[in-house]
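One protein chain omitted, others in place.
Labels for the chains are A and B, by order of writing; each one numbers its residues from 1.
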Amino acid sequence: MSDILIILLGTTILYIFAASRIEAYVKALALQGTILFLLIVVDIKDISWINFAFLILETLIIKGIIIPYFLLSVIRKNEIGREVEPYISQFYSVLIASLIFMFGFVAAFWSAKTNAGIKPLYFGVSIILIIASLFLIINRKRIITHILCYMILENGIFLLSLSVANEMPILVNVGVLLDLFVGIYLFVIFFNKIQEMYDGNHIDTLTELKD
Amino acid sequence: MMLKYIIIALVIISPFFFTGLINKVKAIWAGRKGSPVLQPYFDFVRLIQKGEVISKTTSFIFQISPSINIASSLFALMLIPLPFLGSVISFKGDFILFSYTLAFSKFLMILAALDTGSSFEGIGASREVTYSTIVETAFFIIMGSLALLTNQISFSSIFALLNMSTGYTILIKILLVISLFIMVLVEGSRIPIDDPNTHLELTMIHEVMILDYSGTDLAFILYSTALKMVIVSMLIANLLVPLYLTVPISLILFAFILILIFMIIGLIESLIARLRISHVPQFIFFMTAFSLIAFAIIAFFLRAGVQFSGKGL
Partner (left out) sequence: MITLVLFVPIILGIFSLIIKKSYFNRISLFGSVVLYILVAIAVWSNFEWYILPDWLMVYFQFDNIGLYFFSVMTIVFASVSVYSLFYFEAHLLTAKQESIYIAEILFFIVAMTGVILSTHLALLWVFIEATTLTSALLIYFEKKKSSLEATWKYVYICSVGIALAFVGIILLSIGSRNINSLFFNDLYKNAKEINPFWLKISFAFIFVGFGTKIGIAPIHAWLPDAHSEAPSPVSALLSGALLNSALLGLLRIHEIFIKANSEVFSNSLFLLTGFLSLVVTSVFMLRLKNYKRMLAYSSIENMGILFIGISLGNLGFFAVMIHLFAHSLSKSSLFLTSGNILHLNKSKKIEDVKGLLKRDPRTGWLWIVSMLAIIGLPPFPIFLSKFLIIRAFWLSGTGWLIIPFFLLLIIITFGMSSAVFKMSFGEPLNGESENIKLNLAAYSPQIVLLLLLLVVGIDMPQQVLTLINNAASFFH
């Protein structure tokens, strides 16, 4: 079951690479949050209830509902165009996504071979999410897509931390979550400001400071 | 043994029933009564009875293309196995022949389209080539990964060894079914890749290539397109039918899955608009991506004997 969920999580990345609407990104994000929640429910046993409650809060409530809702309302309110405007066309993006996938599976295979006590498929897909989000950050012109891709990066990191057997202390978990939350909040505040002050919302408009 | 030939004969008769089914689903979904399910047969008979108009600028390619098309589709059908019964013709590496038979018919279609000298048909041919390149690679990845999984290299033996028991094969089957389903859509030129009902040459893909055909030739082409969809759907059904059932039940299930696939196609056509031409390749590329994932899982996990989820947590 968890294998299917993980692969589904990976295919959301393919969808994001091929999608040309910004709202599709947000939906994929919400889907990712929900899948992460299901993964925790299906896969994690022997965990203290407080940690479990915390994980559910983090995945379902914050990653699955609050942040996507927040971003969606920002997108609707600002009436920014719907296209994501990549530098490289979506077809080649999907091609590159498949290459990233192959790399991720090689990494998963290899990590299983090294016998380091990690779950290979989790590891591979999280590597896929991380590399893919970095590629998307480079390849998309819009500032709002940068925020969305940052969230994908965070999901990848969350999955990576699930692949490791050791648990972080709850204090650290709370701190990470708080940082993530405040980070997204700040991103949106500054995004709104940029929207107000500049005509467009492309990174091409941010060229005032240079040497 | 007779059963196999009877079923193959039924399949040969069936393609228009399935296209009729798509139309019926679309009609019901739209709240219309719709034409009868067997309407495509009536159209077929009507077209056969009509005379042909053949452009003077064309060569013999244009005339032989539909016949070769229908012949190669029928030959491809002979290679497809049925659950428990196997295929009519089976030998090692038959899926390569299968793929090239389909490619050959497509090649002649494209040549014929170029033969007419019409610029619209040239556009259609170019698009068709683009999509086929993607589909064929993906198909080979699918068959390659299945061969890797079962250690067999013919359709019948591959499908005879697949069973649904373990978690891994379920996952692989889901991925492969999705990508084969995309292949059905491409082979049949259905929405969201191509709209068979469109009336604007610029947006056509498959339809524009057969603009110049009429009468019997057109009927042949319509038939072979429908048959190709059925053939690829049969591959999907082969993947899905479990092998621990008795022969009659599995055959009924087989037919049921085929009907289900075509009803899903009908639903998709009712619900989704066709994609922008520039977005089609990336949609078809999903087929490659999914089959690559399946291939990677087989190559790295199953073959290497590595467990998916390590212990822990």
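Heads up, the rule we're going with is that contacts are C-beta pairs under 8 Å (C-beta built on N, C-alpha and C of every residue); 3 or more make two chains touch, one makes a residue touch a chain.
Just so it is clear, the model here is predicted, and its values are computed rather than measured.
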| item | value |
| --- | --- |
| For the chain not depicted, the shown chains it touches | A |
| From A:Leu8, A:Ile66 or A:Val176, residue that would touch the chain that is not displayed | A:Val176 |
| Sole contact to the chain not displayed, among A:Ile61, A:Ile88 or A:Leu186 | A:Leu186 |
| Candidates A:Ile4, A:Ile56 or A:Val164 - the one touching the absent chain | A:Val164 |
| Touch list for chain A against the chain that is not drawn | 114, 116-118, 130, 134, 137, 143, 146, 150, 153-154, 157, 160-161, 164-166, 168-169, 171-172, 175-176, 178-179, 182-183, 186-187, 190, 193-194, 197-198, 206, 208-209, 211 |
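Here is the rule we use: only the chains that are shown with their structure count from here on.
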| item | value |
| --- | --- |
| For chain A paired with chain B, centre-to-centre distance based on mean C-alpha positions, whole Å | 35 |
| Parts of chain B lying in touch with chain A, wherever the complex brings them together | 167-168, 170-171, 174-175, 278-279, 281-283, 285-286, 288-290, 292-293, 296-297, 300-301, 304, 306-310, 312-313 |
| Chain A to chain B touching residues, read off their complex | 1-4, 7, 10-11, 14, 17-18, 20, 43-47, 89-91, 93-95, 97-98, 101-102, 105-106, 108-109, 112-113, 117-122, 162, 165 |
